[in-house]
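Written out below as structure tokens is the structure these notes cover.
Removed from the display is one protein chain of the complex; every other protein chain stays in position.
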Amino acid sequence: MDFLLPKLSATMETATVGRWLKSVGDTVKTGETLVELETDKATMEVESPVDGTVTELMAEAGAELAVGAVLARFRTAGEPASAAPAKPAPVPARAAPASQKPAAAPAATRSARPTRLLASPMAKRLAGMHDVDLGTLTGSGPHGRIRMRDVLAAVDAGAQAPASTAPSAAAPRPLPANAEPLSPMRSRIATAVSLSRQTIPSFVLDRWIDTSAVARARAMLGPDLEQSGGVKLTFTDFLLQALADCLAQSPRMLVRYADEGAQPALIRSQSVDIGLVVAVEDGVMIPVLRDLAGKSLASIAAARQAAVQRARAGRLSQADAEPASMSLSNVGRAGADRFEAIIQPRESSIIAIGREHETVVPRAGGIAVSSGINATLSVDHRLIDGVTGAGFLGSLADRIEIGPWSAH
Amino acid sequence: MPTQDITYREAIVFALQEEMRRDPTTLIMGEDIGESEGPFKTCQGLMAEFGSARVRDTPIAETGFVGACLGLSLTGYRPIAEIMFADFLGVAFDQIVNGIAKHRFMSGGKVKTPIVIRAIGGAGLRFGAQHSQTAESWMLSVPGLKIICPSNPEQAYLMLKAAIRDDNPVLVLEHKALLSMKGPVPVGTEEVAMPTGPKILREGSDVTIVGSLAMVGRSLAAADLLAADGVSAEVIDIQVLRPLDVTVVAESVKRTNNLIVVEEQAPTGGWSSDVVADVLTQAFDYLDSPPARITLPDHPLPYSPGLEDAMLPSPETIAATAKSLLE
């Protein structure tokens, strides 16, 4: 049988062969380690799916293969010794020799078309029902196509595992009659937040911030700006200016995680960019306000207004698709005092602002009534530690409670 | 209903006889069907019983007598035409396609055209290229026609009776290799209904095999071969080629996840392609292998017995295809 390169992670398209632990002629047992592979995530040990004898190793150490390419061939118990590996297998997507392709090797492999995962429609359907990652299965059909039986076997195996609480594989659950497909926007959101939850290890920091200074400044500056610039000054504009100032002084917050390469890496943002979460019909859109460091309230308000218009019109620009380091989600007058937001994939933090409200606070040994907000900061722990996040929140609170505000 | 064990040919005769007794406006026309009782004896005893006015020998002129069926139907009769070899349908093509199929529609639904055209086709009797075609797909794209294909004596009997009672033009494609096939037939049945879709003849769980006419029997034989190897095949008779409704097939594929369609025609432009296309639409997510079609090679049928046999899908070929889908 052909042993195909399995898909070991959701984003894996290729892998580099590390070390073979078996040679041609060796006997292997199911579960025995066969080879080490370097993937985009880590070095992984790959186990043999069957009992049998290795008849052919299809790639040497250092070779890059696409998912689905033949990695090795086995002879299993039932197969005759003379069984020839007759059927043409998917051609391994090796990087082209430099002489033929001038592009740098990594770029060449990245732009190569990934080998398609072959699975029958029924297999795909069952995999969806039972939450089976097809990338982890080995297809037993022609050309390595994953068949219904392969998925059912995987479901059975899962159900038999002692720790598993998976439902029995007996009958596939049909989609309820009243189910309806997600809109394109909801699908996009679903994918993004799922990816974030699955890939970004985040934690949350919280801070109460008094906003009476903002209210005073807004009352003072607002009418003037509105008259001269024609833009209505909102609370969000103050938040943006405060965030921009603090970010400009916190280089450790102006980073994002780079999961493109094999090595862990970070990318430092060259400018202070903030994504703004805008609620629209049936979802949210996140336009990005660029280069906010040192910007006046007037220009921030104009940029914010343009961004909101882009989002409401459903027409984000290409620049909006480039990630910022941080996004701002301001729930406004809606009912939540505080909430946690989910970090956008490819960003490193998001700050969630609850509704502005009065509360009782200790002040000067007594108690006072204060108007303010809860600011809840979620950060990617791969890059940002508690000290950094807490320091940032502290400086943000000072900035908002004290000022100064630069109007023009 | 008690049944009699009779042949496909006798089933046709019984159906004609009973319906001609039942309705005096029925009459049958064709070449050599009167005193000679039809080259295949499908009109046995009819002229003796009903006379030459209602059992009428025609000149060898399919355009003429098939077209005359339209005139008869418009003026109160229920004509039946026998086309000696389905291959000769080509001679009457214009009358069927532009006349018979469309006349009711073009009149704004104001006339009725109860016409049955029986055509005896199919390979296996060494009749060569011009006398062995099933002609199943020739009229497949013509709105206004119904096309039905009986694959055993019981269906030959029930379907022909229903076709004669139908108020629309019905093309009944019979198969000459089935004429001597014996089976139980509920002779004397009063109530009959036109089939509206395919019929499951054998239930199975691993693969659905669809055929028509003589290919149904070969598919059933293939199912026996497969059963011996532990493969459970469901066999479906397509029965009604037009209007084509594959719901029964799609539901079957949802259970078996694999589909084979066997058609005694060349590979292009036939009904098996339509079946596959419609099943893909209705049951795509249930398919566990690419649907397979087994047809004749893209050549006319040859005369020499060994050559003709080599052209026709055999039970062994069908079984082997099923196994390759399940590999």
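First chain written, first letter: the chains are A and B, and each begins at residue 1.
Simple rule for what comes next: a residue touches a chain if its C-beta (ideal position, glycine included) is under 8 Å from a C-beta of that chain, and two chains touch if they have at least 3 such contacts.
The definition used in the following text is that contacts and distances are computed from a predicted model.
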item	value
The complex's invisible chain, by UniProt name, from "Iron-sulfur cluster-binding protein", "Heme lyase subunit CcmF", "Pyruvate dehydrogenase E1 component alpha subunit" or "Transglutaminase family protein"	"Pyruvate dehydrogenase E1 component alpha subunit"
In the full complex, displayed partners of the excluded chain	B
Touch with the omitted chain, as defined above, among B:Pro2, B:Pro59, B:Gly230 or B:Gly306	B:Pro59
Candidate in contact with the missing chain, chosen from B:Arg104, B:Arg118 or B:His175	B:Arg104
Full-complex contact with the absent chain, from B:Asp5, B:Glu35, B:Glu49 or B:Asp94	B:Asp94
Hidden partner chain, residues of chain B it touches	27, 53, 58-59, 61, 63-77, 79, 94-95, 98-99, 103-114, 143-144, 146, 167-168
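By definition in this document, only the chains that are shown with their structure count from here on.
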item	value
Length of the line joining the C-alpha centres of chain A and chain B, rounded to whole Å	59
Complex contacts: residues of chain A adjacent to chain B	120-125, 141-142, 147-148
Complex interface listing, chain B residues touching chain A	257, 284-289, 327
